[in-house]
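Here is subunit A:
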Amino acid sequence: MVTAAELVAIAAFLDGKYAQAFPSFGSERMGAPVMAFCRMSDRAIRLREPVMNPDALIIQDPTLLHQVDLFAGLSPSGYLLLNTSQELSELGLDDLVARLPADHVRTVPATDIALAQTGRPIPNAALIGGLAAQTGWVTLEAVRKAIGRKFPGRIGEANAAAAAAVYEAIRSLQPSEAGTGSPLANAN
Partner candidate 1 sequence: MADQRIKFYQTGTFTVGNRLLDPERRTVQARMERTNSLDSGHRACQGCGEALGARYAIDAAMRASNNRLVAVNATGCLEVFSTPYPESSWKIPWLHSLFGNAPAVAAGVAAALEAKGRSDVRVVAQGGDGGTVDIGFGCLSGLFERNDDVLYLCYDNGAYMNTGVQRSGSTPPAARTMTTPAVGPSPGNSFGTGKNLPRIAMAHAIPYVATASVADLHDLEAKVTKATMLRGARYIHIFVPCPLGWAHDPALTITIARLAIETGLFPLFEAERGRVVARTTIRRKVPVEQYLEPQGRFKHLFGDPPDHKTIGAIQAIADENIETYNLLPPEDGVGHEALRNHA
Partner candidate 2 sequence: MVLDTKPFAITLDPDSSRANHTGAWRTMRPVYVDRLPPCNHACPAGENIQAWLYHAEERRYEEAWRVLMDDNPLPAVHGRVCYHPCETACNRAQLDEAVGIHSVERFLGDEAIARGWRIEPGPPTGKKVLIVGAGPSGLSCAYHLARVGHAVEIRDAGPRAGGMMRFGIPKYRLPREILDAEIARIVAMGVTIHLNCHVADLEAEMRQGRFDAAFLAIGAHLAKRTEIPGRDAGKILDAASFLRSMEGATLPRVGRRVVVYGGGNTAIDVARTAKRLGAEEAVIVYRRDRAHMPAHAYEIDEAIEEGVVFRWLHTIKGVEAETVTVEVMELDATGRPRPTGRYEELDADTLILAIGQNADTAFLRHVPGLVIGEDGIVQVDGTMMTGRPGLFAGGDMVPSERTVTTATGHGKKAARHIDAYLRGSRYVKPESHPIATYDTIHTWYYTDAERSTQPLLEAVRRRSTFDEVAGGLDPDTALLEARRCLSCGNCFECDNCYGVCPDNAVIKLGPGKRFRFDYDYCKGCGICVQECPCGAIEMVKETH
Partner candidate 3 sequence: MAAAVALCRPEVISCYPITPQTHIVERLSEMVRKGEIGSASGGCRYINAESEFGALSILIGASAAGARAYTATASQGLLFMTEAVYNASGLGLPIVMTIGNRAIGAPINIWNDHSDSMALRDAGWIQLHAESNQEAVDLHIQAFRLAEALGCPVMVCMDGFVLTHAYEPVDLPTQAQVDAYLPPYEPIQLLDPDDPMTIGAMVGPEAFAEVRYLAHHTQLRALEEIATLKAEFLRQFGRESGGLTECYRTGDAETILVALGSVNGTIRDVVDEMRDAGVPVGSLKIGAYRPFPVGAVREALHPCKRAIVVEKDLAPGKGGIVSSDVKMALRGLPVIVQTVIAGLGGRSITKASLIRMINEARAGKLDEPHFLDLDWDVIRTELARRRQRRRAGPTAEHVLRQVNAVASKVV
């Protein structure tokens, strides 16, 4: 998850924006529920507080959905991307989906795609591809480059492919006007 946030930051940076990524500070223990944040802006980012009102929320592990209140700060115009092979309806998120603009909620079996593309069940890259498609805040090219920079060599290429796959999948679903709603005006 931390990696995902970092990848977004790198991508944003490659697109010529300022960016900042950081984890919800916890001890480096594998498996513990983790949050990671990413800010991007056209101005230098000074703020150091955690992101409390995200414009986009990626949930990598749906099993956490009903354990904690994940959606508290999600802005009314925000985006939601869920890593799951289930249908939205099966997830019991109808109220939430109702609160958000149409087409701002997507599910993608990122883990399966990652597994298929990279042979490893790590969905970070795939999800970022999804975010890029959904929001248009970062270009697919930047995402590819970011992945390549973080993971040189074969793994990088495989992950980039995964990202591209999800990007295309979601892009195909997006209505034409989607992906223009830029959050950059109020980068917080």
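Rule of thumb we're sticking to: a residue touches a chain if its C-beta (ideal position, glycine included) is under 8 Å from a C-beta of that chain, and two chains touch if they have at least 3 such contacts; residues count from 1.
How these were chosen: all candidates are chains of the complex that A comes from, given by their letters.
Note that this is a predicted model, so its numbers are computed, not measured.
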*Pick out the one candidate among 1, 2 or 3 that is in contact with subunit A within this complex.*
3
_Which residues of subunit A touch candidate 3 once you look at their complex with the stated criterion?_
5-6, 9, 13, 18-28, 32-35, 45-50, 52, 64, 68-70
